[in-house]
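So, chain A:
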Amino acid sequence: MINLIIAIVIGVLILIMAIIAVHHKNIVVGIIAAGVVSLFASILYLLLAAPDVAMTEAAIGSGLSTIIFFYVLNKIKRQNG
Partner candidate 1 sequence: MVKNSLIFIVLIGFAVLLADLFVGFNGNTDLNTLANHYAVSGPEEVGSANLVTAVVVTYRGLDTLGEVTILFLAAAIVSFLLKVEAGASLNRKLRSTSEILDTASRILVPVIFLFGIYVFINGHLSPGGGFQGGAIIASGLVLMLLAQPAKEVGHKLITLVESISGISFVLIGVAGVLFAAGFLDNKLLSLGKFGTIFSAGVIPIIYIFVGLKVGAELSGIITNLHENQNEA
Partner candidate 2 sequence: MVGPIYIIAIALGTAFSLGFFKKANSNFSFAFMLFAMAFMTFISGQWLYAFLTQQQETIQIFTAGFKPPFSISLQMGLHESVFLSLINIIGLLAAIYLYDQFREKGVQMMMVFVLLFMGLNVVIMTRDIFNLFVFLEIASIATAGLIILDKSINATSAGFKYIIATAIISGILLIGIIAIYYFAGSLFINDIIKLNLIYVKGGAVAVFLVLIAIILELKPFPANGWALDVYEAAHPGIGAIISAASASAGIFVLAKILPIVGDSGYYIIGLIGIITFLGSNLLGLKQDKANRLLGYSSIGQIGLLLTIIGLTPYLGDKTLFIAFGVLISHALAKAGLFWLAGIVNSEYIKGWAAIRRNPLLLVLMGTFIFALVGFPPFPSFFAKWELIMQLANNDKIIWLALILIGSFIEGIYLFRWFGYAIKEKNEDLPEFPIKLNKVIPVSIVAAGLYLIGYYTGLAIPEAAIINYIPLLFIVIIFALDFLPAYVKNSISIIGLAYYSYTIIPAYFENDMLRFIFVVIFLVGGILTFIAGYAYKGKRRGFYPVALIMYVGLVQIIQAENLLQFFFGWELMTAGSYFLIIRGKKSMAHALSYMLFSMGGAYLILAGFALAQQGQMSLSLDVLSSLSNNVFIIISLLMIGFLTKTATLGLHIWLPGAHGEAESDVSPMVSAILLKAGVFGLIILLTSTIKNIETVSIVYILGWLGAITALIGNLGAAFQEDAKRLLAYSSIGQLGYIVFGLAMMTHLGWLTAFTYTINHFMYKAILFLTIGAVVLRVGTHNMYEMGGLIKKMPFAFIAVLIGIIALAGVPPLSGFTGKWLLYNAVILKGWYFQGAIAFFAGIIAFLYLFKLISSIFLGQLKDNHRNVKEISIWFIIPIYILIIGLMIFAAKPELILQPMGDIIAQYFPDGRLNWDGGLATTPIGNWHGTHIMIIIGVMFMLLLTWLVVLSRKAQKVKQFNIVYSGERPFTPETTHISYNIFAGYNKALGFLVMPWITNFWNFMSDIIHDTAGFVRRIYSGNGQTYLAHIIIYIVVVYFVFFN
């Protein structure tokens, strides 16, 4: 039961974050929000008895992926300035 409530809360958070990621004007916020979506997703995976997937999502989806986004964004900003 507690799992259910956590799942619902996380699910709603994921969707909110996803909407922020898509619609927020600031790209940096968008990228972070997308990373948070991944992070929350990995919690869902834990709930779903998938620790392997959770680890991978955390390391790759919210970690490396976000870093790559930032590297590229940073590079673009530098070129702009």
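A quick word on the picks: all candidates are chains of the complex that A comes from, given by their letters.
Observations
Convention: contacts are C-beta pairs under 8 Å (C-beta built on N, C-alpha and C of every residue); 3 or more make two chains touch, one makes a residue touch a chain; residues count from 1.
Fair warning: this is a prediction, and the values are worked out from it, not measured in the lab.
Although all of 1 or 2 belong to the complex, chain A touches just one of them, candidate 1. Against candidate 1, in their complex, chain A makes its touches with residues 50-52, 54-56, 59-60, 63-64, 67-68, 71-72, 74-75, 78-79.
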